[in-house]
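A protein chain is absent from this complex, but the other protein chains hold their places.
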Amino acid sequence: MYLGDETWWDLEDYFDDESLALVPLGSTEQHGPHLPLATDHLIAEAFAREAADRTGYLCTPTVNIGVSPHHKQFYGTMWVDAETFRSYIESLTRNLAYHGIDRVIYVNAHGGNVDPLREVGRRLRDDEVLYAIEWMWDESIPELIEEVFEQPGPHGGPKETSLIQYLDGDLVHDDRLTDARDGGLLDWENEDGVRVHGARTFYDAVDNTDNGVLGDQTDATAEKGEQLFEAAAEQLVELCEWLDAQPAEDLMPKDHR
Amino acid sequence: MYLGDETWWDLEDYFDDESLALVPLGSTEQHGPHLPLATDHLIAEAFAREAADRTGYLCTPTVNIGVSPHHKQFYGTMWVDAETFRSYIESLTRNLAYHGIDRVIYVNAHGGNVDPLREVGRRLRDDEVLYAIEWMWDESIPELIEEVFEQPGPHGGPKETSLIQYLDGDLVHDDRLTDARDGGLLDWENEDGVRVHGARTFYDAVDNTDNGVLGDQTDATAEKGEQLFEAAAEQLVELCEWLDAQPAEDLMPKDHR
Amino acid sequence: MYLGDETWWDLEDYFDDESLALVPLGSTEQHGPHLPLATDHLIAEAFAREAADRTGYLCTPTVNIGVSPHHKQFYGTMWVDAETFRSYIESLTRNLAYHGIDRVIYVNAHGGNVDPLREVGRRLRDDEVLYAIEWMWDESIPELIEEVFEQPGPHGGPKETSLIQYLDGDLVHDDRLTDARDGGLLDWENEDGVRVHGARTFYDAVDNTDNGVLGDQTDATAEKGEQLFEAAAEQLVELCEWLDAQPAEDLMPKDHR
Amino acid sequence: MYLGDETWWDLEDYFDDESLALVPLGSTEQHGPHLPLATDHLIAEAFAREAADRTGYLCTPTVNIGVSPHHKQFYGTMWVDAETFRSYIESLTRNLAYHGIDRVIYVNAHGGNVDPLREVGRRLRDDEVLYAIEWMWDESIPELIEEVFEQPGPHGGPKETSLIQYLDGDLVHDDRLTDARDGGLLDWENEDGVRVHGARTFYDAVDNTDNGVLGDQTDATAEKGEQLFEAAAEQLVELCEWLDAQPAEDLMPKDHR
Amino acid sequence: MYLGDETWWDLEDYFDDESLALVPLGSTEQHGPHLPLATDHLIAEAFAREAADRTGYLCTPTVNIGVSPHHKQFYGTMWVDAETFRSYIESLTRNLAYHGIDRVIYVNAHGGNVDPLREVGRRLRDDEVLYAIEWMWDESIPELIEEVFEQPGPHGGPKETSLIQYLDGDLVHDDRLTDARDGGLLDWENEDGVRVHGARTFYDAVDNTDNGVLGDQTDATAEKGEQLFEAAAEQLVELCEWLDAQPAEDLMPKDHR
Partner (left out) sequence: MYLGDETWWDLEDYFDDESLALVPLGSTEQHGPHLPLATDHLIAEAFAREAADRTGYLCTPTVNIGVSPHHKQFYGTMWVDAETFRSYIESLTRNLAYHGIDRVIYVNAHGGNVDPLREVGRRLRDDEVLYAIEWMWDESIPELIEEVFEQPGPHGGPKETSLIQYLDGDLVHDDRLTDARDGGLLDWENEDGVRVHGARTFYDAVDNTDNGVLGDQTDATAEKGEQLFEAAAEQLVELCEWLDAQPAEDLMPKDHR
């Protein structure tokens, strides 16, 4: 059920019967020469809507702009400061509790949002407002990703490319996949200089890559995208069901020992 | 030009040549028994994209959740506190300036966002970051609205109903227009008790209306929606052109006398 | 009853019996060549004290400096940022509740304070601390103002000029009324360029006027001032009585539908 | 020169020629059975206006409500949180710098404001905005106070009583001076329990006194008030002259050694 | 009992039986040519640990960096803004209450922390979280200090020098005591220019002293240090016992009169 399409009359039953909401969040940031800036929020929205359709749980509208200062040197990247993002998400989530929501899944598709969302989840849980967790699609199917791609990325790699090819292929510049690979950083995992004697020394994507992306984009296809989407959507569906099955009191902080 | 669909490669020329951006903002809040909660952000997005299409100026993704605590008693209304909203908008706008944007139009479709956006605009201008103004479609065509409707609303009235009928008719429950009118407040302008001896005494929509909406919804048609959309979109196009034509220094605060 | 003049011994009965307070607020800002910078806080104080005298309700000391960045280019204008103003007013009002006050009228005489005060009122009401509303004298007698003046202003116009002529005539430079009119903006309502295609495009008073004021000041007299003062003070008295008569629970937010 | 009474036209010369401002600040708080709650802001205003009259320097309107949570248990005490107070004073002072003010004297008459004002002064100076110092009348004439009173107070004692008797005698309940003394704490300096093994252990006035005041109020007279006022006003005048004579660069932070 | 050395197993009994904690706080700032920058936090830690050893009450780890902007011009001084310091201390103290602590002594050895700690104590008490007071060793033995030294300082004077000579003599440059005295300000109490007509006019240590210290350091000996340490430690022990003996309800704010 997509909240944005419903009237308040038609939502009454949901809030009477259920207490779970899916909140999609992404970013608007450079994804190389071949992918649109909307990549992350399109992906988040697609997963959240799909899981809502399959399960009947409520999906809210999407938060399109997140924590992306590390991509700022590339044209068009939009971002908000991390603390501002946390406040915005905290405020809107806190207010969902007014309608009786007591468990939230942040369907997230942007790495830069992960820590801020965990921190917001902690604030809300420690205040006993509600229980919120962050989910990223690729974290739910790590084996499949390793199986499908040799150099998955992460950022702007074949993993994300395949998904957008599947979800909205017109947005992908298929003729630039070689450019994406050759102007980017192919083997992120084994790159020198990303960590120096144990310290992560870079702050911005531009510090490591010329065109902002990682991995081998030429390995991407819409078919792989579909395969990934199906697998991860199913994981999200199962997460919804798991979360819905938890007793409310188990989701709140345990007492002092 | 819609920023979300573009790659950073394809945005370079825009940022080299232009310095104006359209930022659509709305809300996710009850709009009576007949309209979807997405109404305001759908409208904002439609106008901003249309003006961007007609003029070539850049339109960003939409901010879907705004300042709507006054609708909270109705199922599904989402909102953030006003100061949180201001910070979020200020942060994302401030960062647009990094790419060279020096003038922004907030294409807004929610009354509760107006004052916060004006305040953000002041902060940005007083700091000489950039010049941002707020635009609401109905403020641009007051005569036409008066001409077309006897009881336009505002909130959830025939004005907004017509627009959604035109933009995405499936989202309107046409069979509830009479319910909307009869369960709401028909004549907002002349209602007693909204102002008492000069003071606005109510805070929430629920204080005045049973179903959350104002005006005579039975007066709405998709044709009127199209007429309004065309007229206001044209106003926005002209505003873009006017704004683009202003010398940058004229947009900054004047010196002390 | 004026709180500032009383000892705590003499206030005990009031707080035992009553729960309403009048809080006057204004600004310290330019009002053209003819009116003192204190204009707005003098007016607010005069109305609040008068209503307190007539009704016996409690009036607090005045907040003299408000949200006036839009007048900064003129010598002597003092102001605080809007969020700072909100915090200051919220804090002092919240603390009135400690003594048992549960309803407050902000007797305001400055347009720039209106939205901030509404926002503070919302915070206090949504937190169920107390119920506060904002009142501006000219909003309570719109017909009389239209009847008395052809070009009332608003800012620094004959409306405010008459009031100060009546309240403290020595502070008005009567010999500059023609200067005020001729160096200002006579017909604010019909001025081009204040709104462009529906967007309010100006931020500062200096953007529209040379001397900072609006309307036809030559139309002001102390007699008109007295007439306005009497009429609006009576409105405020009636507002006090209306507010006092409301059951406390009716002033708090309604429950979720 | 009192800013509140002037028009912006008449202030131009001052801001062209001078760069010093006096800002009076007090509190609205209980002062025992005999003194009005306005005591502190009346005193601050009287000194600031007097010094402005004698010297020609600019005096702004008064900040009437300060940091008085320690008096809250007594009817009518108003207060704001310390950080809110700091923000409000910082914001209004910062904005005075826009007109060219580079040195400010906070003419303060409330102990609870002292530390917050010092902290604001530091922020403004460390940011090289301007130089602000805090002045309290009784700190300027300690010998005279010791000479005139055996038990001066401080809070609500004969020192403050005399001043109000002189400044506005109608506000003093002379028939309650014995009550004030007998129901309060006579000898504050030698009171046990105020400090325990070196730690100040009390937080609120009510922790030490029944009626909220200190010292021997029966020792107060309007004549003593005049004597104190004259002496301290003269100190403030000299402080203005001293401050005005300092080179601007001497008032800013020294460089790193 | 020192919290840092214990396991959580071994703390259970303490939290079951007791509710008092000692929190040492100091600064890291210049103390002249002869004393280490750690002086203040070493002293705070020494007193807090000693009192904990003698009484069995719990001592937490030390907060080493405090509010020292007034020493910034001297090499190596570290500091945080006052409001940041308050937040940090408030947060860690508030969380001690989670384990059942309801009374805290801030064992402080830096003048710049005094007012911030009092303010934090007020916030915590007014919110009825717990009762916290600030203690400085030299405030507990004023007569002894006057007796032992002719020019005690305060900052970096013989008082602090003696203590460090006693606590960790290797850290004192005994060969620079004459330099310390001759390059500093000997007689702080009688110095002209520190107060001008009642106003404290300086902000930074460098404004008054060349080498950053006050008093006659040549008067310091480890024996005097021991004497002071013993006397003040005993005061702190007695303060712990006094505080522990207070009924919890007596430590909370009194009701409104």
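For clarity, chains are labelled A, B, C, D and E in written order, and residue numbers in each chain start from 1.
Quick note on the criterion: a residue touches a chain if its C-beta (ideal position, glycine included) is under 8 Å from a C-beta of that chain, and two chains touch if they have at least 3 such contacts.
Everything numeric in this text was worked out from a predicted model, so none of it was measured.
Contact with the chain that does not appear here is found for just one residue of E:Gln30, E:Asn108, E:Thr201 or E:Gln217, E:Gln30. The omitted chain makes contact with just one of the residues A:Thr7, A:Thr62, A:Ser140 or A:Gln217: A:Ser140. From the options A:Tyr2, A:Phe74 or A:Phe229, the residue with contact to the chain not on display is A:Phe74. Contact residues of chain E toward the unshown chain are 3-9, 11-12, 14-15, 28, 30-38, 41-42, 60-65, 69, 72, 74-81, 84-85, 87-88, 91-92, 95-96, 98-99, 171, 173, 176, 212. One chain of the complex is left out; on chain A, the residues touching it are 69-70, 72-75, 82-83, 86, 105, 115, 118-119, 121-122, 125-126, 133-141, 195-201, 203-204, 206-207, 232, 235-236, 238-239, 242, 253-257.
As a working rule, only the chains that are shown with their structure count from here on.
Placing every chain at the mean of its C-alpha atoms, the farthest one from chain E is found to be B. Between the two copies, chain A and chain C, the C-alpha superposition involves a rotation of 120 degrees in steps of 5.
As a whole-number value, the distance joining the C-alpha centres of chain A and chain B reads 27 Å.
Averaged C-alpha coordinates put the centre of chain C at 48 Å from the centre of chain E. Among the residues of chain B, those touching two or more other chains are numbered 69, 72, 74-75, 256.
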